[in-house]
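Here is the structure we will look at, set down as structure tokens.
Heads up, one of the protein chains got dropped from this complex, but the rest are sitting where they should.
All chains are identified by letter, namely A, B and C, in their written order; residue positions are counted from 1 within each chain.
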Amino acid sequence: MADSVLVAGASGYAGALAARLIDRHPHFELAAVTSRSDVGTRLDELYPHHRVSKVLEELDLDTHADVDAAIVAYPHGAAAPLVAALRERGVKVVDLSADFRLHDVATYEQWYVPHAHPELINTARYGLPELHRESLHGADLVAGPGCFPTAALLALAPLARAGVITDAVIDAKTGVSGAGRAATAKTHFVSVDENVAAYGVGHHRHMPEIDQELARLGAEITPVFTPHLLPLDQGELVSCYVTTDRAIDQDSLAELYADAYADEPFIELVDRPPGVRDVRETNLCRIQVHADERTGKAFVFAAIDNLWKGTASQAVQSLNLMVGRPEVEGVEP
Amino acid sequence: MADSVLVAGASGYAGALAARLIDRHPHFELAAVTSRSDVGTRLDELYPHHRVSKVLEELDLDTHADVDAAIVAYPHGAAAPLVAALRERGVKVVDLSADFRLHDVATYEQWYVPHAHPELINTARYGLPELHRESLHGADLVAGPGCFPTAALLALAPLARAGVITDAVIDAKTGVSGAGRAATAKTHFVSVDENVAAYGVGHHRHMPEIDQELARLGAEITPVFTPHLLPLDQGELVSCYVTTDRAIDQDSLAELYADAYADEPFIELVDRPPGVRDVRETNLCRIQVHADERTGKAFVFAAIDNLWKGTASQAVQSLNLMVGRPEVEGVEP
Amino acid sequence: MADSVLVAGASGYAGALAARLIDRHPHFELAAVTSRSDVGTRLDELYPHHRVSKVLEELDLDTHADVDAAIVAYPHGAAAPLVAALRERGVKVVDLSADFRLHDVATYEQWYVPHAHPELINTARYGLPELHRESLHGADLVAGPGCFPTAALLALAPLARAGVITDAVIDAKTGVSGAGRAATAKTHFVSVDENVAAYGVGHHRHMPEIDQELARLGAEITPVFTPHLLPLDQGELVSCYVTTDRAIDQDSLAELYADAYADEPFIELVDRPPGVRDVRETNLCRIQVHADERTGKAFVFAAIDNLWKGTASQAVQSLNLMVGRPEVEGVEP
Partner (left out) sequence: MADSVLVAGASGYAGALAARLIDRHPHFELAAVTSRSDVGTRLDELYPHHRVSKVLEELDLDTHADVDAAIVAYPHGAAAPLVAALRERGVKVVDLSADFRLHDVATYEQWYVPHAHPELINTARYGLPELHRESLHGADLVAGPGCFPTAALLALAPLARAGVITDAVIDAKTGVSGAGRAATAKTHFVSVDENVAAYGVGHHRHMPEIDQELARLGAEITPVFTPHLLPLDQGELVSCYVTTDRAIDQDSLAELYADAYADEPFIELVDRPPGVRDVRETNLCRIQVHADERTGKAFVFAAIDNLWKGTASQAVQSLNLMVGRPEVEGVEP
């Protein structure tokens, strides 16, 4: 029998896509979509291309919590109370916000806001199946990774686990959907068109998440991480330049990644630079490695769709594992 | 009296823009525009927005070399013989190709093709006025820098001259006009649109030029340099992550750049990330420096218009110096 | 048992997408993909996002014609001989070229080239299922409509069948993929970006096709038809301004279209202007009608994806009918 799934915060880009993926999922049933801003609007009025005809409702835990699982697409800070309420009612949750990504409350509160439910942090699993699959089987609460950490960690994990990284520069490029649906000066077409610029220089909130997870994989480093905004809607590329404690030639590097990822259904190892177009609207991460003879560094390029693998489809991938379904169900490339 | 200027190779993006800038220049007179591919076509049929009505002619040195100066916009390899012929006739030349950028013939021939006129290499000055202004006064032959080296060297020069750089990563982003006017799979709209990918990974021809010039400025390093192609027409951003041999705080870093560039008419020092839109269709380079506390590195972001400061308007800036005109004449922001 | 399908000309945009749709179709089996230009290349090297790993082969009728059906994606003129050869061997064919769209040989030859197989013209059905469904059931040869005629005819058919049209202006806007994969000055990113212009003014090859089919539906008119090239990759919008022989109010107009299309699985009638983004990568046509009080005209706006409903997915829709499968199979929105 189908598992029923609530998508809370379905009027934003990530929530709306999650609703679509659940709606078309062969096993899940989309129970309801809720919104804090567009109650009463049909979702397909806001997002015709998702073709989900459900009407956005105001959240009412008495009715909406009567589901098997929920995907919460609220901003950080606002997510934690809802996640706590859902967990209290026994609902499995994938939270797309940052609220349960960082293990250290102080670090969270330094980069974000005071945490309303620190007691739940340790119950959350980090929802990057390629790196932490076992911990997701049957999990009750999963923190969906940030889009940049998703790409950066998939790019660096094999080297991090090999224990060879001494330094890394992660230069990231993202499409505008990563900035969300809010209409701001930053997301105005005229600001973005024919433009490219860095942002969040030196203080982007995905930094502590990347640091934490790299350390967990074995790389106790503080990498450079700088995102850039590009004139495209969906897609994210991370260009990683890694200093290692020993020389690694192309064959060894390729082998390291093949060992790690050859059997992964959502990772494509390629021998030319991946473009974000190659993975658009998929749950794939496409990776090229290059042992650079000139500089002695290892280069890793990883492309994802920030809304899919970077957020919503990865949430479904995790949800599949949480409830015992095939990992690729409903998010096949 | 006006100096007459020939633009050879005016059917390409760089040559056409050079022709426009010369055509509107208060001092120079556009003597003729020549082309190897579009003889008989009015330049404003190919490039309406430049509004240069001259007809593209087949090059004839007997008539076309009767000028005071020339801007040569030929591909590498093809440029050297024409430059030699023009120099022989006493014509001052700015060459936009790579043929006279590299001082070492062997290095040139390793990255490009056999050099037809190695004897001229040492007579050429490197046309980056902000760094080598004195050598351009009255010069007869100037090699216009590559667009990426222009941005990268302006970004790194103050640190290089301070002798503090031990390592650097230069992640570059460029619009499609940098790939030239040739219609290829790479420049097809559908290939570029909604996409971003690295290219020339580990083997881009601007590498030896950057290496050579950084060394000349005092930084004997082999930096990472990786360009990426973006869905925009004009504009280039270099994001430089520099490892230094000592700690440099924000004030010192800002002061270093202010000392170097405060009086430069074409450099804008800003305290937020420069966008390529900010310098579109200008000879400006807009630079932000950031002393990164997390990583201890110095970040430098520099934005230019690859066709203007990266190529054609910088050529005019050099030409002004070569013939004793005010440096900013005809290329004021 | 699966029907095997050959896609000939699979290295172009339309053929490659057809190959993908067949490859993922629950009933069809992709027998082979052939190409005249990229033999030996894996299709997913050219089109990673289609994820079809088959290698492009040189066409060999002895082996490749041993299929149940074929989709031919050759240029006009080149298609007819291949279609004839396949038909001779009993293969059902959907031809994506113009070779079998026009019923009158003289008209075809006036707009295109001499026709190699005029004897087959009358055996071909026009593959616009919403308008000619019955004739496609079990058909052996189907001419896939042009992308503009697809949108224009779906937009105008209800009014044409009502016999009320006296004049019409069809102003069309299309993305660059409609111009095909060939790299030309017209498809160069720098030509298209930040631009819009009409093309084919007064002499576009889709004109006689639109005229013929409108007449067949009951409107013996010569409409204005002017396409414009836009800076986007996929998507096509036709804006139709129709003069009618009687006044039609909004309710009547909406009812006319609801009667015609309410049950159509691939037509969405909407009450606000359709955007091409709404139908991207679908077989849908999204239509708004507006009875204009100021001018007394009927406006119809119709949006499709030129590569999908305008070409490849519509071909699969037709193929489903030709072999007795459910019409929506494999091309569900």
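By our rule, a residue touches a chain if its C-beta (ideal position, glycine included) is under 8 Å from a C-beta of that chain, and two chains touch if they have at least 3 such contacts.
It should be emphasised that the depicted structure is a prediction, and the values quoted were computed from it without experimental measurement.
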Which chains here would be touched by the one that got left out? A, B, C
The one of C:Lys173, C:His206 or C:Lys309 in touch with the missing chain is C:Lys173
Touch with the omitted chain, as defined above, among C:Leu230, C:Ala260, C:Ile287 or C:Val331: C:Leu230
For the chain that's not shown, point to the residue among B:Pro48, B:Pro81, B:Gly138 or B:Gly163 touching it. B:Pro48
Given C:Gly180, C:Gly275 or C:Pro333, the one touching the chain that is not displayed: C:Gly275
Please identify which residue in A:Glu29, A:Asp140 or A:Asp233 touches the non-displayed chain. A:Asp233
State which residues belonging to chain A touch the missing partner chain. 13, 176-177, 181, 183-185, 187-194, 231-233
Residues in chain B touching the chain absent from view: 48-49, 51, 193-194, 268, 270, 275, 277-282, 286, 333
Which positions on chain C touch the chain that was left off? 167, 169, 171, 173, 175, 193-199, 201-202, 207, 222-224, 226, 228, 230-235, 237, 239, 241, 243, 273-277, 280, 288, 290, 292-295, 297, 299, 301, 303
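Definition applied: only the chains that are shown with their structure count from here on.
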Nearest whole angstrom, what separates the Cα centre of chain B from the Cα centre of chain C? 46
Inter-centroid spacing, chain B versus chain A (mean Cα positions, whole Å): 39
Whole-Å distance, C-alpha centre of chain A to that of chain C, is 37
Of all the residues in chain A, which ones touch at least 2 other chains? 193-194, 275, 277, 280
